[in-house]
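Pasting a structure below so you can have a look.
Only a single protein chain was left out; the remaining protein chains are all shown in position.
To keep things simple, chains are lettered A, B and C as they appear, and every chain counts its residues starting from 1.
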Amino acid sequence: MTYKAGIVGGAGFAGIELARILLQHPGFDLCAVTSDALAGIPLSKAYPAFSGHADLVFQRNDEADMSSLDVAFLAVPHTAALKHAPSLLESGVTVVDLSADFRLKDAAVYESYYDAAHTQPELLASAAFGLPELFPQPLEDAACAVRQGSPALVACAGCYPTATSLAAAPAVRAGLVRDGATVVVDAVSGVTGAGKKATERTHFCFANDNLEAYGVTTHRHTPEIEQILGLPGRIVFTPHLAPLNRGLLSTVTIPLGEGCGLASTADFVDLYEGFYDGCAFVDVMPEGSFPKTSSVVGTNHAHVGAAFDARTNSLVAVGAIDNLCKGAAGQAVQCANIVFGLPEAAGLASVGLPV
Amino acid sequence: MTYKAGIVGGAGFAGIELARILLQHPGFDLCAVTSDALAGIPLSKAYPAFSGHADLVFQRNDEADMSSLDVAFLAVPHTAALKHAPSLLESGVTVVDLSADFRLKDAAVYESYYDAAHTQPELLASAAFGLPELFPQPLEDAACAVRQGSPALVACAGCYPTATSLAAAPAVRAGLVRDGATVVVDAVSGVTGAGKKATERTHFCFANDNLEAYGVTTHRHTPEIEQILGLPGRIVFTPHLAPLNRGLLSTVTIPLGEGCGLASTADFVDLYEGFYDGCAFVDVMPEGSFPKTSSVVGTNHAHVGAAFDARTNSLVAVGAIDNLCKGAAGQAVQCANIVFGLPEAAGLASVGLPV
Amino acid sequence: MTYKAGIVGGAGFAGIELARILLQHPGFDLCAVTSDALAGIPLSKAYPAFSGHADLVFQRNDEADMSSLDVAFLAVPHTAALKHAPSLLESGVTVVDLSADFRLKDAAVYESYYDAAHTQPELLASAAFGLPELFPQPLEDAACAVRQGSPALVACAGCYPTATSLAAAPAVRAGLVRDGATVVVDAVSGVTGAGKKATERTHFCFANDNLEAYGVTTHRHTPEIEQILGLPGRIVFTPHLAPLNRGLLSTVTIPLGEGCGLASTADFVDLYEGFYDGCAFVDVMPEGSFPKTSSVVGTNHAHVGAAFDARTNSLVAVGAIDNLCKGAAGQAVQCANIVFGLPEAAGLASVGLPV
Partner (left out) sequence: MTYKAGIVGGAGFAGIELARILLQHPGFDLCAVTSDALAGIPLSKAYPAFSGHADLVFQRNDEADMSSLDVAFLAVPHTAALKHAPSLLESGVTVVDLSADFRLKDAAVYESYYDAAHTQPELLASAAFGLPELFPQPLEDAACAVRQGSPALVACAGCYPTATSLAAAPAVRAGLVRDGATVVVDAVSGVTGAGKKATERTHFCFANDNLEAYGVTTHRHTPEIEQILGLPGRIVFTPHLAPLNRGLLSTVTIPLGEGCGLASTADFVDLYEGFYDGCAFVDVMPEGSFPKTSSVVGTNHAHVGAAFDARTNSLVAVGAIDNLCKGAAGQAVQCANIVFGLPEAAGLASVGLPV
């Protein structure tokens, strides 16, 4: 048996990555992909990688009948999910939202960072946060609801928050962060993270051969990282852009408390390995090794590494993901797998390109 | 039931791509991967994309017992396959060779281009050339032999010859090439085509931001292209290097005979679509569209496009492949699928990354 | 003494490269740079590489007083130069046009390829073609006119025609091309060649990790190459795009006539060295070496190499340039130097980055 799935906003980079995964998924049947901009165009024309694989054609949002689906994935800009989610849920369709609209539990924080009214604050409490390794319970609760016939709402974590939190969580949850200290997150993303829109920033000739910081002190993922890690007002997050398509590396520098009890990199690698024991998608690098984004591109894996700096009593933790996969579409499917009672890795088990 | 497979020379780029494919293949069980250079090292350490996927460890060539396998893939430099193939075949192991050692039917041509003696000329006649879309019969014959308990030897086509021949064959086999005229092949490859060895040519800082021709008038794939297309002494082949990892684009300019009967690009697209009808791995681009290497990376697909130039009565045909996949490891597995009676696309059906 | 110079259309890639060169030029004083899109914005804000170097601000085209200049460089799209050139010339301003509007001597060919009326056909005869190494006389004539107080019109060669013709000309002008045979030109350009406009084609994520052909059989530079080489209807030209900013490599395959008298690569290298003797900006690679685009980026140099293919009696000639410099802005300044009686290499002598 398979579940009927649709993608709202399928023309963008996260949406089309969803299409790639769902087309090969044993448990979901991809029935509809919407895009007002590309309506009427076959997926394989817009993205020739689909040649020979799919006869799907982009549909207008208002023409696609989503109400009969089991699950709708929303790969839309923020505020658009606020519009789509309620009616889908009312129709009994489970919503897996890749936008930021239901991630932040505090609507006021959303309104401050996203400069938009949050029109569905009542949905925030029930939205299951989609980062399975760190928040399994809300997804289990959503799975329970679905089993009982109620649709669920999943708010998938953002790309930077995913890589950052997976790198930091073992230390943070062990209570090792120095009291009151600021945690510094410097992260670098490939250009797919800037979206499909053709702009000066995404022009090849400006993005190529270039490194730059952006959104310095103001990036919208800051409060999301703080919410996930439970460190309000204590994250300084600086994102950067580098010349590659996919891949996101987050380097997290954590001041440690006195007497945290861990005194070597080996101790921290042990902590990390224990923390992620049983997690199919998080691989802890051995002592002395650090993640490479090229090793996770095209996969739902996160690679995590850590080193202890005795000189400053700090931990440097690094996380690598494919921003479109574990940072967006892959994680959304992982969440949907859990919510629909499928194997967590269903449709997500492929090995990445070695080079 | 699965067949036992091994890879000789698994540390290089074609070898490790074979490992990626075979690890996920429903019909082959990857039992051994050899590399003298990396012996004792887990695949997942040398290539972290395998983390969490494989417990395989590189073995020394003389320590791996290949004789009990059903099939051995040789991902070795030329002349090395001459050494490995005979004993494997004697042990009853089918050999799928990715090197150049058994491709050229004329040992003298091999010796001239590869500057080495061909020590196994008696195997040349029986070696099945591995380019299934253009030479199905030898592979069917090999399959027949294997069904009857005899091992087969497959000599997989090279990367440039594959892309070039798939682009040119429909026109060439239709007899459209102008009598005696020279066919010009200009092809561009990503840097994986230059191999894993760290050299000045493969140094990032010399290969990046650079385009160059190499092997001008002397490249070893020239006689192979001529043999495949049946155009001895009539190919001018110039390969180039461009700054990307995977991907190979071959542009073939074919002078057409008078009165060839095809008078528009649409006619040629029809010819091409008919020619490749039923070929799962070759997609003919619609009129006005041309292949992009990014659309085939990580897949066994070839994208082919063609345009008629009335001004000069020429055809320009373009083929795009992933040089490591359809140009090497993927094609090898496709051939092995045929030879072992598996579905031709087994283990090769994944959709490429859309971006 | 310096000449007063202006740039019309300075915001695009060729225009801003002109600004870079002219700002450092000992013989020209850059007085005005126009751009309707960026009017009022300092060059150093739009292109931070100018920080600390220039106080120039983009002006609206209709606000800049160009009539008092000595020379105006037109870095505008085709058809726009048809509008700007006549009034500038009437004001006595020498025009160095980087667009295609005055390159083709036959207005009908222009109208056919550029799909636009040629409104100034009477200027075509007097326009000096700007490719100094191959057409010195028209530029000398223009210099003579300027010395005598009349403005000149220079129509600079395009990027693909420049690289292609410099690679092919020594053999073509020596009469070595086989009678009636077609010459095949396959060229690869960096993405600056596709212009500054943000489109899907120029989006980093589509251009990166990709090779593709475009404009197959229809590219507008085809008749320009044929005009330069004197080979009407005999060029098949296929341009390609590769993932780098600057750099253009053209590979030209020339069928040779019987008894051409040159029988080795060394003979052709001699021919080429003799042909370009005294040309400051063309370097002939020694036998066995071929041009790399990275070696000419940021400079006005062309590197040219050639190899004789005895098997097919063909010559493979390769030319590398920086498409924005020798292929556009640098060549324009080289022409202006000649026309104004300055040293040909004035302002163009810098050494390129070695890596």
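In this section, a contact is a pair of C-beta atoms (placed from the backbone, for glycine too) under 8 Å apart; a residue touches a chain by one contact, two chains touch by 3 or more.
All values reported here derive from a predicted model rather than from experimental measurement.
Between the chain not shown and the residues A:Tyr47, A:Phe102 or A:Phe206, the one that touches is A:Phe206.
One of B:Asn208, B:Ser289 or B:Asn313 touches the chain omitted from the figure, and that residue is B:Asn208.
Taking the complete complex into account, C:Gly52 is the one of C:Gly52, C:Gly149 or C:Gly259 that touches the chain left out. In the full complex, subunit A makes contact with the omitted chain through residues 182, 184, 186, 188, 190, 205-206, 208-214, 216-217, 233-236, 238, 240, 242-249, 251, 253, 255, 265, 290-294, 297, 305, 307-309, 311-312, 314, 316, 318, 320, 355.
Along subunit B, the points of touch with the absent chain fall at residues 13, 191-192, 196, 198-200, 202-205, 207-209, 243-245. Within the complete assembly, residues 13, 16-17, 19-20, 23-24, 47-54, 192, 196, 209, 245-246, 280-281, 283, 285, 289, 291-292, 294-299, 301, 303, 324, 349-355 of subunit C touch the chain that is not shown.
The rule is simple: only the chains that are shown with their structure count from here on.
Here the chain pair with the top count of touching C-beta pairs is B-C. Each chain gets one centre point, the mean of its Cα atoms, and the points for subunit A and subunit C are 46 Å apart.
If you average the CA atoms of subunit B and of subunit C, the two centres end up 38 Å from each other.
A separation of 37 Å divides the Cα centre of subunit A from that of subunit B.
For subunit C, the set of residues touching two or more other chains reads 205, 208-209, 243-245.
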